[in-house]
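In this view, the complex is presented without one of its protein chains, the others remaining in place.
This part shows subunit A:
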Amino acid sequence: MTPFKELTSVAAPVEGADINTDIIFPARFLLLPEKKGLGEQLFHEKRVNAPSNQPFVLDYAPYNTARIMVAGRNFGCGSSREQAVWALADFGIRCVIAPSFGEIFYNNCFKNGVLPLVETGERYAELLAAASAAEPITIDLLGERLVLVSGKVLPVQVDPFRRAALLAGLDEIGSILATDHADIEAFEQSQRHSEPWLYLGPEKLACFADLQDEVVVD
């Protein structure tokens, strides 16, 4: 994962509450096998259906190179598809600011070096105004602050573990395997004893003995 320390960019305002992950990344593109290149399908319907005199915000300068997005309430609700975040990241978005987020989307962001920031009230209004005016916003994750073009500083708080992971571009799985391996083993040993039915031994798995191979005709 690419480390995230500081970034300055205009922020694209994407208005509307409850923008779900089906809108961010339509289902039919979920058949695409790679993470790379998904930025092309980001907000696909919104972009292709936009009237020619009023293109979607990510399709005109300066927002077509925005690294930050300011979105509405409950952004990323709905489906768990991580493709929504992959598409944002592939497009170049590294930070999404919104009054609230769908929870699975919020978690998915951190796994992909994208910082979701919850901002409400006046601060949100100020950030949205900066976005609409195409004024660059600086996100200083190391210093835990946002800086507006006016020089105004807005302190932010990011969960320390997640902040550290973003700063270092950390591989979470690697760190669990490295530091928590013994604890996981110990947990399993004790759980095998207390709730043995959670472990499917050969007897139970024998019910799958007659599973056959998939027959796929293209």
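FYI, a residue touches a chain if its C-beta (ideal position, glycine included) is under 8 Å from a C-beta of that chain, and two chains touch if they have at least 3 such contacts; residues count from 1.
One rule holds for everything that comes next: contacts and distances are computed from a predicted model.
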(message) Out of "Cytochrome c biogenesis protein ResB", "3-isopropylmalate dehydratase large subunit", "Formate dehydrogenase major subunit" or "Polysulfide reductase NrfD", which one is the UniProt protein name for the chain not included here?
(response) "3-isopropylmalate dehydratase large subunit"
(message) Which candidate, A:L7, A:L32, A:A50 or A:A134, sits in contact with the chain we can't see?
(response) A:L32
(message) Please identify which residue in A:D22, A:D59, A:E126 or A:D140 touches the non-displayed chain.
(response) A:D22
(message) In the complete complex, the non-displayed chain touches which residues of subunit A?
(response) 15-18, 20, 22-23, 26-28, 30-33, 35, 45, 72-74, 77-82, 85, 100-104, 107-108, 111-112, 159-161, 171-174, 176-177, 180, 183-184, 187-188, 191, 195-201, 204-205, 207-208, 211-218
